[in-house]
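With one protein chain withheld, the remaining protein chains of the complex are depicted in position.
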Amino acid sequence: MLQFLIRRLIGAVVIMFLIGAFTFFLFYTVPQDFAALSCGKNCSPENLAVIRENLGLDKPITTQFWEFMTGIVAGRDFPQGHCSAPCLGVSFDSGNFVWDSIVDRFPLTLSLTVGGLVIFLTLGLGSGLLAAWKRGTVVDKVVSGASIVLSSFQIYLLGPIVLGILVYSSGIMENPKYHPFTENPGTWALGLLIPWVVMATIFTAQYTRMSRSTMIEQLQEEHVRTARAKGMSQRYVFFRYAWRGSLIPIVTILGIDLSALLAGAVVTEFTFDLPGLGRLAVDSSLTKDLPLTMGIMLFGAFFILILNIIVDLAYAYIDPRVRLS
Amino acid sequence: MTTLTKTEGDKAPTGPGSFLSVRDLRVRFSTEDGIVKAVDGLSFDVERGKTLGIVGESGSGKSVTNLTVLGLHNPKSTTVEGEIILEGRDLVTASEKEMEKLRGNKVAMIFQDPLTALSPYYTVGRQIAEPFMKHTGASKREARERAIEMLTKVGIPQPRTRVDDYPHQFSGGMRQRAMIAMALVCDPDLLIADEPTTALDVTVQAQILDLLKDLQQEFGSAIIFITHDLGVISDMADDLLVMYSGRAVERGSVREVLREPKHPYTWGLLSSMPRLGGDTSQALNPIPGSPPSLLNPPSGCPFHPRCAFTDKVSGNRCSTERPALGEGRAAACHLTAEQKQTIFIDTIQPRLR
Partner (left out) sequence: MSDNLTLPAQQGSTGASTEALLKVEGLTKHFPIYGGFPIKRKVGAVQAVDNVDLTVGVGESVGLVGESGCGKSTTGRLITRLLEPTGGKIEYAGQDITHAKRKQLAPVRSEIQMIFQDPYSSLNPRQTVGTIIKSPMEVNGINPAGGREKRVRELLELVGLNPEHYNRFPHEFSGGQRQRIGVARALALNPKLIVADEPVSALDVSIQAQVVNLLQKVQEEMGIAFLFIAHDLAVVRHFSQRVAVMYLGKVVEVGDRDSIYNRPRHPYTHALLSAVPEVAMDDETENRERIRLAGDVPSPISPPSGCRFRTRCWKAQDKCATEEPPLVQISGNRENHLTACHFPEEPSIEARSEDVVMDPALKALEKDGDVPKG
C-alpha cells in the first residue's frame, strides 16, 4: 500500500513537471511581445528594455524555463524582492507574485467546491439510496423524475432564478458573499449557501440517478443474495453489502467529475459575482497575463492530481482486492 | 384445449418422516415478454437427515424452486402459489421477519460459484460469523471462535490466520469450503446446495462432495442437492426428482431412477451422457431438439415435442393431456407400465452399455 502511494506521488511529480513544461513552451512560443504588453501604451524603448530585463525575457528560452522550474522548488529573486518557494513568477499586469494572488483567491473557490461537494454527495447519494430502497414505488418515481428534470438545468440559468426569488424580490437572504471560514463559520456558510445549493443541484441529480442504478445492480449480486440467505435483515444487507459495492462506481465517477466541479466553480463565481480563482483565471487570460494564467493552470492541475490520489486511496479502502494485490 | 389434470399435490398428506414438504408449488415471473411459468405444480418431500437430489437442465426450474423455499425470489415480479411446509409451518405465507429467523439458521444454502457468492468486501471469518451472531446471539469473540472451528472442520489449513483473509485470497476449492462452513455454522436442519461443485475442478469436486457427505453424517442435516450432473447425484442423493420445464417428471430412490428409469426424458438424459465405462464404439443418443421456452410451454406433456415414444400412446393424449406424477416411485408419462418396461429393456438399456 505504501509502495503504491509512493509510486503514485512520484508519478504525480513527473506529471506536474510535464504539465509545467508543456504550458511554459506553449505560452512562450506564441508570437507575442510580453514586455510590450506589460509596458502599456506610452512605452519608450528604454522602458521596454528595463521591463524585459526585469521579467527575464531577454534570456534564452531554456534559461527562462530553468529559472521558472527552479523557482517553483526553491524560490526566486525578482527586482520586487524575494519570491519564496512555490514561486510561479510575477504577474505582468499587477506586478504581484502569482502565488500570492492564487492564495488570496483560493479559499473562496475551495469553499465553493467543498461545500457543493458535501451537499450534492449527501443529497444525491441519499435520495438515490432512498429510490433504490423503495424501488418501483411512488417515492422512487418522484425521485427519479425530479432528478431527470433537475439534471437539465444549468448553473447560469438556475442561479439568477434563485437569486431573483430569495434575494431581490423577497429579501429573505442577502446577496452571496464570501466571509473567511476562520472569522465566523456561520456567516461563511450563510454567505455561500445559495451558490452551493445551485451548484449542487446540477450534480445532485446525476448522483441520484447513479447511486440508484448502482444500488439496484448491486442488490442483484450473488453475494448480496447469499447474505440474505444467511438470514441477515434487508436493511443490513442493503447498507453493509450492496452499499459497499456500489461505492466503487460512484468513487470512479467522482474522480472524473472533480475537474468538472472546478469548472462548475468558475461558472458559479461568475453567476454570483464572487471573486474566486476562476474569475482570476478568466481575467488573467483576458489581460494576457501569462504568468498568472500559467500559475493558475499548474495550481489546478496539482489540485486535481492530489484529489485523484485520494480517490485511489478511497478505492483501496473500499475494496480489499485493490488493497491486497 | 389443454386439460390440466388435477395435480397430485393436494391429496398427499405430509409424510411422518418428512421435514419439508412442498405441495403443488407454482412460481410465475412476469417479464417484459410475458409470464414465465418457472415452476408449475411441483410436489416433493424431504426427510430428516436424507438427501434429495433434484436433477434437471437449465430452465427446468430446479434453482427457482429452492430460492422460493427460502423466500429469496423477488416478491414484486413473482407470484408463488401452493404450499411449502417446514415443520408444520407454511413458508409461502410466512412474514419476512419469520423467514429471516429461518434462513441461515434452520435452512441454509450453498451456491454454485463461491467467488461471486461471497462478498469481496468482508473477511471470510466475518461472513461466517455474521449468521452465528444473528441467530444465536453470540458475541463477536464467540462467533469468531466458532468461525475458526468451522474452518477447521471443512479443512482450511491454518484456520486461525485464514479466518482474517478475504475470499479473493482463497483458491476456488477453499472458497467453496468456506461457503459450506458458513452454511453449517448454525447447524441447520436443511441444507440446500445449488450446483455446489459445478464451478470446481473434478478432483476438487470429489473432495467437496465427500466433505458434504461426511459433514451430513456429523450434523445430521437433510440436504436438497440440485445439479445437472447425473453422476454427481448418483453419488450424493438418497432420493431423486427429475425436473423438466418447471415440473417433476420422475421420482424415486436414486437407485430406482437411475437403474430402472421410467420417463422418456430420464432415458434421454442417461443415454446422451458418455460414461467412463461406456462403449465408445457406440454413438451417443442425444435428445433431439432443445428445452422448451417457459414463456410458452408445450401443451399436455411438456416433453412431448422431443419424445420418441408419443406414437405408442393412443390418440394425441401426449399433446393434450398433462400426465400426472403419482405417489412415491412414479413417472409422469402416459405410457403404460408394461410399455415402459418393454421400451426400457429393448431400446434403452442396450444404449447404456
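Note that the chains are named A and B in the order they appear, and that numbering of residues resets to 1 at the start of each chain.
By definition in this document, a contact is a pair of C-beta atoms (placed from the backbone, for glycine too) under 8 Å apart; a residue touches a chain by one contact, two chains touch by 3 or more.
None of the values given here were measured: they were computed from a predicted structure.
Across B:Ser290, B:Asn316 or B:Gln341, the residue that sits in touch with the chain not pictured is B:Ser290. Summary of contacts with the chain left out: across B:Glu47, B:Glu142 or B:Asp229, the touching residue is B:Asp229.
Touching the missing chain, out of B:Glu87, B:Asp164, B:Asp214 or B:Glu327, is residue B:Asp214.
Here the missing chain is touched by one residue of B:Met99, B:Ala206 or B:Ala324, and it is B:Ala206.
Only one of B:Gly104, B:Gly268 or B:Pro323 touches the absent chain when the whole complex is considered: B:Gly268. Where subunit B meets the missing chain, the touching residues are 57-58, 153-155, 157, 171-174, 177, 201-207, 209-211, 213-215, 217-218, 228-232, 234-235, 255, 258-259, 268-270, 272-278, 280, 283-288, 290-291, 352.
Throughout what follows, only the chains that are shown with their structure count from here on.
Every residue of subunit A that touches subunit B in the complex is listed here, in rising order: 136, 221-234, 240-241, 244-245, 318-321, 324.
Looking at the complex, you find that subunit B touches subunit A at residues 70, 72, 76, 96, 100-105, 108-109, 111, 113, 116-122, 130-131, 134-135, 166, 168-169, 179, 182.
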